[in-house]
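Structure, as C-alpha cells:
Shown here: the complex without one of its protein chains, the others still in place.
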Amino acid sequence: MNKYTLSENYLTEITDPIAIETKHLNVFYGKKQATFDANLKFPKHKITALIGASGSGKSTFLRSLNRLNDEIATVTGEIKYQDIDINRKNINVYEVRRQIGMVFQHPNPFAKSIYENIAFALRQNGMTDNLDQRVEKSLKDAALWDEVKDKLTTSALSLSGGQQQRLCIARAIAVQPDILLMDEPTSALDPISSRKIETTMQELKKNYTIIIVTHNMQQAARASDLTAFFHLGHVIEYNRTKKLFTTPKMPATEDYISGHFG
Amino acid sequence: MKNSVNKKAEHANQIALLIIKAMVGVVVLILMALLGYILITGIPNVSWHFLTSPSKDFGAGGGIVNELFNSVYILIITLVISCPLALGAGIYLAEFAKPSFLTNTMRTTIEVLSSLPSIVIGLFGYLVLVIKFQFDFSIISGAFALMFVNIPLLTRNTEESLKAVSHSQREAGWALGLSKWRTILKIILPAAVPGLVTGIILSAGRIFGEAAALIFTAGQSTPVISYANWNPFSSTSFLNPMRPTETLAVHIWKLNTDGITPDATQISSGASAVLIIVILSIILLSRFLGNYLYKKMSGTK
C-alpha cells in the first residue's frame, strides 16, 4: 500500500453561505481515533459527497454532525451550526437532530403503516395540523407518492428496499429539517432504485442542504456539487466535484479516483 | 487393516447413535406417561360439581372452586405488581445501562435472585410481610412473594425482547429528534410486544403452578368467602386481598401432606389435571399469541 502524506491536504475556499461547518473535529472510539482534525464547510442548498475507502472515517464524521455518535464515541472540536458550536455539552441534542435529519445505510422504517411512519414523525414533533397534506407532500417530495397512494395503510415493511429507503427519506424531510445527512443511502439498493434516489436528491437540494456519504464514486460524480475525499480518518481533499474528479490536487485522491488505490 | 478400523468405527457409530435415539425415546415416553397418568386418572374426577363446590377438610366430596379462583386472583395481582417493575428494570438494562461495575452488579443481583429457591423467598415473605408488616397470611403477602419469583424471569425476558429490536430502529427515532425515552416508549416497546407478551404469559404459567413460595405467605386455607360480596374491604368478600388464601397448587400439596381428607388422592388427581390443563392452555396461548402478534407486526399476512 502506498504511503500518503496525511498531514497535507487541499481544501477549496467556499464563498457561498455556509449551512454547517466543522473545525478541528476529532472522533475517538475508546483510544482509537477514527477522524483527525476535520475542517469542512458545507454550503447551503448544495449536495456534498464524502468519499473514501471503508474505514476512512467518512461515516463516523457524518454521524458526528447530528450528535448520533454521542453514545459510542468521544467527539472533540467544533461543529458550527447557526453560529453556535453544537458539539458542546449543554446543547439540546434533540433539537440538533430535529434540524439535521438523517437517512441511514439500511432502510429502517418503523413497523407501522406507510402513512403512520410519516404521521408518527410529524406528531412526535408537534406538527399535527394538516397531517394528511403533510404526509402527502413529503411522500411526493421523496418521489414515492404515486407508488403508495393506494395502500397507505399497509405495513411499511411490505415495501421493497428502494421504496422503504424513499419512505425513510420522506419521513426525514416530513419534519422539515434544515440539513439532510445521508449515510450510504443506496448501498443496499439495486441500481434502478439508486438512480431514483439520486433524482430525488436533485429535487430536494432546492430546499435542503444535503451531505451524503457514498462509496460509489460514480454516484458522487453524478449527483454532488462538492466532494470531500477521506483517507484513514483524514480529509485529504475537498473541492468542487468536477474539479476533484478531473484535476485532483493530491496524489492519494488521484490514485483513489483512478482506481490505483492501495 | 485400515478397513477393519473403519468397520469398527462404523460399528461403534451405529451403536452410539442407536443408544442416543433410545434415550430420546425414553424421555418422550416419560413425558407421555406423566401427562397420560395425570389426565387419565385425573379427568374422571373432574366434574361440574368438583369445579364449583368448595373444598372440605375432613369429609369426602370436596371441590376446588375457591382454590381455582384464588390461583387466578393471586396470579393477576402478581402480574400487576411485577410487570411494571420488571419492565422498568429490563428497559434500564437494555437501553440505558452502559458497561460498568454497577451494571454488572445489577445483572449479578438479578441472577442471584433468580437462583434463590422459592421456599427461601417464601420464608423471607413470611418473616417480613406476614410477621413484620403484619399482612398476615394473605393474598397480598402471597402476591409479593410471587413477585420475587417472577421478576428475574420477566426482567431478563424484557431485556432480551428489547435487545432483539434492531438498533437501526433506535437510530431512526433519535434522528427524528425524539428523546431516548420517547423512542423506547413509541418505537422499541411496540416492536418488542410479541416477545414481551410471550414472556409474560409463560411466566403466568409458572406462577400458576408455584406453591413453595406461597405456603408461608398466602397461607394454606381459605376462609368462608362469598362470591356475591363485591366489597374488597369486607372480610368475607372473595375480592378481599387481606384474607388468607389457598391456591390450587398449594391445595394439592396440603392434601397429600396432612392426609386428613379421605378422598385426598382423587381430589389431588382431579386438581392436578385441572392445573396441567390450565398450564398447557397458557403455554399454547403464549405461542399462538406470540406468532400472531409477530405476523401482524412484520406485515407478512
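A and B are the chain letters, set down in written order, and residue numbers restart from 1 in every chain.
Note that in this section contacts are C-beta pairs under 8 Å (C-beta built on N, C-alpha and C of every residue); 3 or more make two chains touch, one makes a residue touch a chain.
As a convention for this text, contacts and distances are computed from a predicted model.
S.K.: So one subunit is absent here. Using its UniProt record, which name fits best from "4Fe-4S dicluster domain-containing protein", "Phosphate transport system permease protein", "Hsp20/alpha crystallin family protein" or "Alanine or glycine:cation symporter, AGCS family"?
M.R.: Checked against "4Fe-4S dicluster domain-containing protein", "Phosphate transport system permease protein", "Hsp20/alpha crystallin family protein" or "Alanine or glycine:cation symporter, AGCS family": the hidden chain maps to "Phosphate transport system permease protein".
S.K.: Quick one: say which of B:Ala89, B:Ala143, B:Ala175 or B:Val197 touches the chain that got left out.
M.R.: Of all options in B:Ala89, B:Ala143, B:Ala175 or B:Val197, contact with the hidden chain holds for B:Ala89.
S.K.: To test your reading of the contact rule: which positions on chain A touch the chain that is missing from view?
M.R.: 81-84, 86, 90-92, 94-96, 99
S.K.: Which chain B residues touch the hidden chain?
M.R.: These residues of chain B touch the chain that is not shown: 6, 9-10, 12-13, 16-17, 19-21, 23-24, 26-28, 30-31, 34-35, 37-38, 84-89, 91-93, 95-96, 105-106, 108-113, 115-121, 123-124, 126-128, 131, 148, 151, 155, 177-182, 184-185, 205-206, 208-212, 215-216, 249-250, 252-253, 256-257, 265, 268-269, 272, 275-276, 279-280, 282-283.
The rule is simple: only the chains that are shown with their structure count from here on.
S.K.: What's the distance between the Cα centroids of chain A and chain B, rounded to whole Å?
M.R.: 48
S.K.: In the complex of these two chains, what residues of chain A are touching chain B?
M.R.: For chain A paired with chain B, touching residues are 66, 68, 94-99, 101-102, 104, 106, 108-111, 120-121, 124-125, 154-158, 168, 171-172, 175.
S.K.: If you look only at chain B, which of its residues touch chain A in the complex?
M.R.: Chain B reaches chain A through residues 166, 168-169, 171-172, 174-179, 182, 186-187, 190-191, 297-300.
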